[in-house]
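Mind having a look at this structure? Questions to follow.
What you see is the complex with one protein chain gone and the rest in place.
Chain nomenclature is as follows: A and B, assigned in order of appearance, with residue numbering initiated at 1 for each chain independently.
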Amino acid sequence: MEYEPVIGIEIHVELKTKSKMFSSAPCTFGEAPNSQTVPFDLAMPGTMPVVNQEAVIYGIKICSAMHMNIARTLYFDRKNYFYPDLPKGYQITQQFHPIGTKGYVELVIDGKTIKVGVDNAHLEEDTAKQVHLSDVSLLNFNRCGTPLLEIVSDPDMHTGQEAMKYVETIREIVTYLGCSDGKMENGSMRCDINISLRPKGSTTLGTKSECKNLNTIANIGSAVDYEIKRQTEILESGGSVDQETRRWDEALKRTVLMRKKTNAIDYKYFREPNIVPIDLDEGFIYDAVHSMNKLPNQYRVEFRQLGLTDYQIEELLSDREFVLVFEDCIKLGVKSPEILWNFLMVEILGYLNKNEQTLQDLKFSRDALVSLVNIVHAGKINSRQAKEVLAIMLEEGADPVKIIKDKGLEQVSDTGAIENFVDEVLACNAQSIADYQKGKDRALGYLVGQVLKASHGKANPTLAKELILKKIRPCGSNK
Amino acid sequence: MLVKGEVSATQLVEECIALVETDKCNSFEAMCFEDARKEASKITKVEEDEFLKGIPYFAKDNYSTKGVETTASSNILNGYVPTYDATVVSKLRRAGMIQVGHTTMDELAMGGTGTTGHKGNTTNPYDRERIIGGSSCGSAAALAQGIAPFALGSDTGDSVRKPASYAGLVGLKPTWGRISRFGLFPFAPSMDTVGFFTRNVLDASYVLSTLSGHDNHDMSSSARKKEKYQEYVLKHKSLKKVGYFKAVMDGIIDPVIKKAFVNLLEEMKKKGYEVIEYDFKEELLDALYPTYMIISCAEAGSNNANLDGVRFGPSAMNNPQTYKEYMTDCRTRGFSDLIKRRFVIGSFALLAENQPEMFNRAQKARRLIVNALNEFFDSIDYLISPSAFSIPKKIKDLSTAWSTHPDFLDNILTIGNFGGYPSITLPLCFDQGMPIGVNITGRCFEDGHVLACAQDVEEITNLHDLVTEVK
Partner (left out) sequence: MIKVTKEVIDLCAENLLFKLNPGQTDLIYEEFNTIMAQIDFLKGIKGVDDAEPMTFPYSEHQRFLRQDKPIKPVKAELELSNSHSRIGNQIKLPKVVGNKNDEMDE
């Protein structure tokens, strides 16, 4: 029998607010243990939750980017269970009325666009961090209460590649919106993947396994592919898949069993009585939606219109900071997006990586970069010279026009001056002229080269070529 | 007297501290005499409009007070010294009131007898064999003994208004959301209300003016404008339609209470009130007890899940090997049998499979009760009723079991919590030497009118500023 894998994904996104979801303690990373809390974070008796406006705004933006319905009234619920990292003995979440419902994201795979449904997205709070030593566990409440948006997809995906692309797309959305760092490796984005198989053509879902501990996008692909293989083997040998939670083991390159899902905990969900329903007025939602940053898919369309290749677009989109510089330069009137891309993604990126710097460290303005691109585009200097100028700009930050002038790099575009060089060269290269006139095109290149050499590289090659042609045009081709 | 300089804050505080030593009813938890003396010494001048400045008070032991052990009279919080002040504690401090210490309560505010706290029975100063009622027992006992003129209580079912009734005091439960609950240890937040005791209605109005208003730490605190509630009292700004439930009137058996209540209604008519008998569905009155118990136990189990001995409270003994053993040891030793029984029942009512039949059904019954009350308030301004229908029980006759045949009269005050209504109890009469209160409940956010009506009642009964000498 042929089986069809069905995949659904839950993603916890840590929101990049300044303070916590329900308390005013700062959200920071890497501070001394328990130095970033207020009494609420330790669930001191009598403390009460107060909803962070920015977390709500981020929630609205992300939901809006996923084409979801945005709740007009916010409700919160309690999820009750005991665990050392959950000081209140319950987590405040949105079980019954999520901030976002029923949307979708579009994934582009091999040029084809597919839609993956998003069932809901809800706001909640992160737990404390535990460190396990040899004989004790330590609790650090700094992370406790960090806002989370949990995004729950529909079971719409069928391959490891789709799962990867889905997570990547969500990551792009949340990072482009500036709502999260989206770093899977340090836990600011955490994925749980549900995978089940069903006979092809069937519409009911099979028994699923849930896979955790996926901290890179590549792991997601590997884990899904592994699970599909594992479950297929079980079904083909006549067995049945157990409902269980599994963990991706990076060293073993396979998923391993964590626990069977029997006796699931009853979380005794009920409405959080300390948070009276919050009406979001239309203006508030409008402002949140209309202050959204541009999303990757919008950029894809725009950059394609500028003539960039898919490869160039994806390279550029991998870092929003570069996209912003690129976009600014376009606005400032760059004449060649292609040359700009090369400077940004090859020279500048290479330089920054080598020196462990970021775009913020650049010593020159966007105007200077535009000016350099346009000088190259106009043919005033060649690309080798441009690299030389850019190198100086990166090191010293001077204005490109000044560098060119100081270094005397500007190409000679004065016809009279070039004509002198041309005459000089033609006078001592009779053989080449003859060759060219016989039809050997290569001879023309040689002559242009000689002119450049004579001018110490400053002659504008296009002009030089035109002048040579004017003088040695082969017989009979004069139209 | 403070304003005129005839007495100083220090004198008042010293007198209060001396009286604390004379307490015969087991009214007190941790005290903060030194802080109180220090605060008092800072008060030199009191202006005419600084009504509360320089006056000593007590807080029920469930108000987070920085630096003062606050235990909700439960062993699980023994030794817990909060690092922050409840909003009401800060507001009183800003108004110049001086906290002298904390008062006993039923454990975690879950009880109505004043006998379930970790310090044992708090008794009624009018008869120490009898209960004073709870859960705000210590605050009521302290005031009835004249130890202070004001004390904070908290009211989830009738925890201020019932003891006020048994102690001859004014007990106010304002509208839910009128006063911030930030720093009040929660019992059932959907009904919990900051309440307090005074010995006359005017004092209560001054305190409410000080404590009311929105608080950025409590999202359930109302953004509605605060008012000068004393204006309602001083200017007699009462509404005029007062109603009682026929079933309640018919249910009053005690002849002294009946006579006093009927008399009061007659006198109110003379003051221009229209008194209306209202036929409230008895079925809904019978629903009060189970509805209240199921909702409050369910919420309580969740609210008290933070009490695990990890971040505060006594630590585990018996060498626990896992976090579960650690927390289980703390919670097993920390909670009394009664509390555990209530948590188990509340937890059972919340299980996914049971919730529709139990917790949700109680929430639905609450809706019907409140809808019916709102209908009452559509045409009538106040609901009036005795706050108690017999003198308080003797301690030896108590039972902590779930009531098999609850009498709706005993639970009539929960109405105020279901609908969030402002509700005040004040003395009605004496019965066998024991005070009995009368209760007035009004529409949400009409706290001022309720106080004004209470003032009219106080003028009729002429029972105010009662203090008893404990035999």
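Just so we're on the same page, contacts are C-beta pairs under 8 Å (C-beta built on N, C-alpha and C of every residue); 3 or more make two chains touch, one makes a residue touch a chain.
Quick caveat, the model's predicted, so the values are computed rather than measured.
**Student:** Where does the absent chain touch, in terms of which shown chains it meets?
**Tutor:** A, B
**Student:** Quick one: say which of A:Lys102, A:Lys212 or A:His377 touches the chain that got left out.
**Tutor:** Result: among the candidates, A:Lys212 touches the missing chain.
**Student:** From the list A:Val13, A:Leu139 or A:Ile195, which touches the chain that is not on show?
**Tutor:** Checking the options A:Val13, A:Leu139 or A:Ile195, the one contacting the hidden chain is A:Leu139.
**Student:** Among the options B:Asn75, B:Ser180 or B:Ser347, which residue touches the chain absent from this view?
**Tutor:** B:Ser347
**Student:** Determine which one of B:Met191, B:Val233 or B:Ile252 touches the chain that has been left out.
**Tutor:** B:Met191
**Student:** Quickly run down the residues of chain B that touch the omitted chain.
**Tutor:** Counting only chain B, the missing chain is touched by 79-81, 83, 176-177, 190-191, 214, 216, 219-220, 222-223, 283-284, 286-287, 289-291, 293-294, 301, 305, 308-316, 320-328, 331-332, 335, 337, 340-341, 343-345, 347-348, 351, 353-354, 357-358, 360-368, 370-371, 401-404, 417-421, 444.
**Student:** For chain A, which residues lie in contact with the unshown chain of the complex?
**Tutor:** 12, 17-19, 24-27, 32-39, 42, 50-56, 73, 81-85, 127, 130-140, 190, 192, 212-213, 245, 247, 258-259, 264-266, 271, 273, 275-279, 281
Quick note on the criterion: only the chains that are shown with their structure count from here on.
**Student:** Per the centroid of Cα atoms for each chain, what is the distance between chain A and chain B, given in Å?
**Tutor:** 56
**Student:** If we count contacts the way the header does, which residues on chain B are in touch with chain A in the complex?
**Tutor:** 62-64, 70, 72, 77, 80, 82-84, 86, 177, 181-186, 188-190, 216-220, 298-299, 302, 304-308, 310-312, 323-324, 327, 347, 350-353, 355, 359
**Student:** Provide the residue numbers of chain A that touch chain B in the complex, in ascending order.
**Tutor:** 39, 42-51, 78, 80, 82-84, 87-90, 137, 139, 266-270, 273-276, 278
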